[in-house]
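All protein chains but one are shown in place.
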Amino acid sequence: MPLPADRFFDPDPAQRQVARQLYQSVANLPLICPHGHIDPSMLADPDYSFGSPVDLFIIPDHYVFRMLYSQGIQLEQLGISPFSASPVLLPEEKEVRHRRAWQIFADLFHLFRGTPTGIWLTHELSEVFGVNDPLTSGSAMPIYDQISEKLASPEYRPRTLFKRFNIEVLCTTDAATDTLEQHAILRASGWRGRLRPTFRPDRVVNLDDPGWRENIALLSSLSRIDVHDFHSYIAAIENRRWFFKQMDAAATDHGVITPFTIELSSAEADAIFQRALKGKPRKGDAVRFTGHMLIEMARMSTEDGLVMQLHPGSFRNHNSWLYVTYGADKGADIPVATEYTRSLRPLLAKYGNDPRFTLIVFTLDETTYARELAPLAGHYPAVKLGPPWWFYDSLNGMRRYFDQVIETAGLYNTAGFNDDTRAFCSIPARHDLWRRAACNWLAGLVVRHILLEAEAFEMAADCATGLARRAYRL
Amino acid sequence: MPLPADRFFDPDPAQRQVARQLYQSVANLPLICPHGHIDPSMLADPDYSFGSPVDLFIIPDHYVFRMLYSQGIQLEQLGISPFSASPVLLPEEKEVRHRRAWQIFADLFHLFRGTPTGIWLTHELSEVFGVNDPLTSGSAMPIYDQISEKLASPEYRPRTLFKRFNIEVLCTTDAATDTLEQHAILRASGWRGRLRPTFRPDRVVNLDDPGWRENIALLSSLSRIDVHDFHSYIAAIENRRWFFKQMDAAATDHGVITPFTIELSSAEADAIFQRALKGKPRKGDAVRFTGHMLIEMARMSTEDGLVMQLHPGSFRNHNSWLYVTYGADKGADIPVATEYTRSLRPLLAKYGNDPRFTLIVFTLDETTYARELAPLAGHYPAVKLGPPWWFYDSLNGMRRYFDQVIETAGLYNTAGFNDDTRAFCSIPARHDLWRRAACNWLAGLVVRHILLEAEAFEMAADCATGLARRAYRL
Partner (left out) sequence: MPLPADRFFDPDPAQRQVARQLYQSVANLPLICPHGHIDPSMLADPDYSFGSPVDLFIIPDHYVFRMLYSQGIQLEQLGISPFSASPVLLPEEKEVRHRRAWQIFADLFHLFRGTPTGIWLTHELSEVFGVNDPLTSGSAMPIYDQISEKLASPEYRPRTLFKRFNIEVLCTTDAATDTLEQHAILRASGWRGRLRPTFRPDRVVNLDDPGWRENIALLSSLSRIDVHDFHSYIAAIENRRWFFKQMDAAATDHGVITPFTIELSSAEADAIFQRALKGKPRKGDAVRFTGHMLIEMARMSTEDGLVMQLHPGSFRNHNSWLYVTYGADKGADIPVATEYTRSLRPLLAKYGNDPRFTLIVFTLDETTYARELAPLAGHYPAVKLGPPWWFYDSLNGMRRYFDQVIETAGLYNTAGFNDDTRAFCSIPARHDLWRRAACNWLAGLVVRHILLEAEAFEMAADCATGLARRAYRL
């Protein structure tokens, strides 16, 4: 059966009718994707294939396999190999294993009931692959065949889907030391879709990163600046930002455990940097250094115009056994309580009133929506609030966001939506969910006589595309 | 168009009907205003005029101008001057500037969509000034003229509006060193409206206040007690409380960054006081001193019967450039996470079981509603929970409050509503919003068969007036 037309709207007939009308006015607007984790090589290679249904739906999607893992399924059963035992499989062996993994996935598909992952998967199966039967133990193999056949066809190349999905612009997330070669290939190819890189310098900023020194060496070599002290380090980073800007970047992105900022003296910044270069950091160095670098990055943004994104509060790789055995991004990143009011003050004291600067703040701690972030975004000209992130990119998460943010920040100090995904085929599902949630929220305000219908139509379009376009200056 | 009769009620027809009936039963009850920031001179002077529409709606209202500021409007454009450049304007110059400011306000009025400020402004324009056209770029000047004309008429003197608004009692907030001269003038004038002062000693308690020593000198002179040690300091404060009580005060109010309380030895309290008098406080002195003084204030309340209000958790003047340039109360106060369970324990250990004592606690950290404040209010005889404060004085804020507080504290351990406003003309709008939100919440319980209708009618009246009257002993 096809997806229900009124899905996700409130059951009240009056609200539902308004929600439906609002949604219809934005359903076909193009997708603006200012932040995400799509691999650019998918689009650089015109013949890129997603592989098997398991390659597409399970192996790269930590939302999916962490839920199966939580119920006792081993990652190997899902086609995910440990570092130490990555098997070289014949195609037939892979096929057998992937069919087994898909069967497990189908057997346990009930685990995703009521979750955003369940909603996205259902949308992808139906809208992208034409699978309208429920995925069950019984239907697993026929559906596997159906998807496999589609994936083998030219209609399922990423470039074709990019157009079919009506994506206007898609920003990737790229290390400061990335050469952006795939972006270059893509631009050279004359393909007309718009893909833009994003400068993410975490691995040259975070002194706790085990590869930091290696990345500094790489930074030196790419920037052709000999990075030997804090001064040359800053110059090299500015150089890379300049390169990203040339390559059409609109923004930077910063993943940190805490949004703590602090302005260090040049001497202290250099001393910390030197200790780190020698592999002898002191306790607290990493936190202070990152806190200082966030302010430096804000300064650079006022100069080069790149929009600054801040993603704090994820305790990465919480499950140490899993991390050591299978690596990062295995569904074991757990949020921690996060403080913004005091933490961001040093940065905002310097650049919060600067009209050249935009800081888009995200959170994994919803208690800060109404208490800290909405008041900050509702006051500082530079601050915009990003959409519900990660675990909160969901119907309830969006409802709580609108509920807690807008009364204080207003809609126009928010940054619209971004899908933040690695799963290319889930992009339409995610935007659809957001647009429906936004329209349903607006409809609730209309039927409560808080908004006029005409206002709600304008705001629906802003939620769908306008806010993101303006916040990211796309 | 006039305000919709069913505004803010849930769209479900059954709930809406009950909500409407409940609301009709309380809509015309008088307004009880036990806490707010109205300037008493407004009422002391029978000919007081609000000035221009910008003087009334924009310049004194940090809710309004902070939102415009957050979108890049400079405060000067809104008629707000920096310290260093306060212009002396001819009336015609002022008129030109205020019309320009009003035009900006109208151009950007969409920023307030879905915010309580938008709701209050719409209510004021419609109900107080008879402006039923939407405020837009095009209607800005006609509406400016319309309001100006009204403001010039005798019907728009504060005393007349006080009566028209049906205010039964209005409490102001006054420094411990305030002479309450305006209150005295008002009482002497024979005017029959009831205005009562509130004792707010923050600036003689908070050692971090840059004017603390100056205020201590003032305290000495007003109390005619030579304040030279902790003992005489306490005596002087008791003296001022006595004076406020004579002047009809019902309550005290305490704004603190944290609700931390601690009982110091007399020796330590005096030592801290002496260091502060000498201008040589140590780190931590201010927090400990305030913590001790909150307990002292509770003791005094058991003796003089003044109800004690506690407003913690606002990081004042977060934007340091703005503070230095334009001063305090410029929309840059940002909440911080607040802890009550451990913080209030020393105070409650001494006075929490005392039948003479009432402590009304407020919060800017909604996470404490269900976790800390409702359990405290639902147990200690002295503790009542104040209404949703500041950012949460809104439809969603009220819904979350009822949702999170009442199941544990019960309605009868709450303190009803207060408008907490500097904006005199917004008082009816704020009470109307509260009454509608309360009736809608009660209607939700009725249609879920949790309350009988008769119970809901009683509770609606309690929300509107009874709870506040009783909590503040008005």
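When the chains are written out, they are named A and B in that same order, and each has its own residue count from 1.
In this text, a contact is a pair of C-beta atoms (placed from the backbone, for glycine too) under 8 Å apart; a residue touches a chain by one contact, two chains touch by 3 or more.
If you're wondering where the values come from, they're calculated on a predicted model, not measured in any experiment.
When you scan B:Asn206, B:Ser223 or B:Thr367 for touch with the missing chain, the hit is B:Thr367. Residue in contact with the omitted chain (choice from A:Tyr48, A:Trp191, A:Trp242 or A:Phe391): A:Phe391. When the omitted chain is restored, the residue from A:Leu22, A:Ile38, A:Met67 or A:Leu344 that touches it is A:Met67.
Summary of contacts with the chain left out: across A:Glu296, A:Glu366, A:Asp420 or A:Glu458, the touching residue is A:Glu366.
Although one chain is not displayed, chain B still touches it through residues 12, 14-15, 339, 341-342, 345, 348-349, 352-353, 355, 367, 370-372, 374-381, 383, 403-404, 406-413, 444-445, 447-452, 455, 458-459. Within the entire complex, the positions of chain A that touch the omitted partner chain are 3-4, 6-12, 66-67, 69-72, 110-116, 119, 134, 315, 318-322, 331-337, 364-367, 391-392, 394-397, 400.
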